[in-house]
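What follows is part of the complex, with its chains left where they were.
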Amino acid sequence: MSENVYKKAEIVGSSKTSIEDAIEGAIARASQTLKNLDWFEVMETRGHIVDGKVGHYQVTLKIGFRLD
Amino acid sequence: MSENVYKKAEIVGSSKTSIEDAIEGAIARASQTLKNLDWFEVMETRGHIVDGKVGHYQVTLKIGFRLD
C-alpha cells in the first residue's frame, strides 16, 4: 500500500450456521458492486434467537477497498 | 433478517427544534436515494450555539438498509 487511497464500507452479513459464514456472505455481496476489496475488520457480532437457539448470526464488517 | 446482507451509511441530520426532528430529517433525506431502509443507530449528538441558545441540533446516525 503506497500512496494509494482506500475507502471503507460498513456491511452486515447474516448466516444461520456460523460467524465465518456471515463474514463470507457480506464479502461476497460487496464484491458484486465494489472492486479491489482488500481487507475487513469485524466491528460487531450479534444475532436473533429463535426457539432457544441462534436463528442467525449478524456480523458487521468494515470492508476496505482501493480506489483506482 | 435471514441470509440478507445490509449496508450502513453514516448521515448527519440537523434541526432547529429537537433531536427527534434532526433524526427524521436525516432519514427522510437518505430515503430519497437509498431503498429498503431498516434501522438507525444514534452515534453522536451535538450542535451549534447562537446567542446563548441552541442554534440547531446535529445528530449523527448510522442507517442500515438491505441490499437487494
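Quick notes
Per-chain residue numbering starts at 1, and chain names A and B are given in the order in which the chains are listed.
In this section, contacts are C-beta pairs under 8 Å (C-beta built on N, C-alpha and C of every residue); 3 or more make two chains touch, one makes a residue touch a chain.
None of these values were measured; they are calculated from a predicted model.
Summary of assembly composition: all chains derive from one sequence, 2 are present in place, and the complete complex in the structure file consists of 12 copies.
Basically, only the chains that are shown with their structure count from here on.
Centre-to-centre, using mean CA coordinates, subunit A is 22 Å away from subunit B.
If you check the complex, the residues on subunit A that touch subunit B are 9-16, 25-26, 29-30, 48, 55-56, 58, 60. Residues 1-8, 10, 62, 64, 67 of subunit B touch subunit A in their complex.
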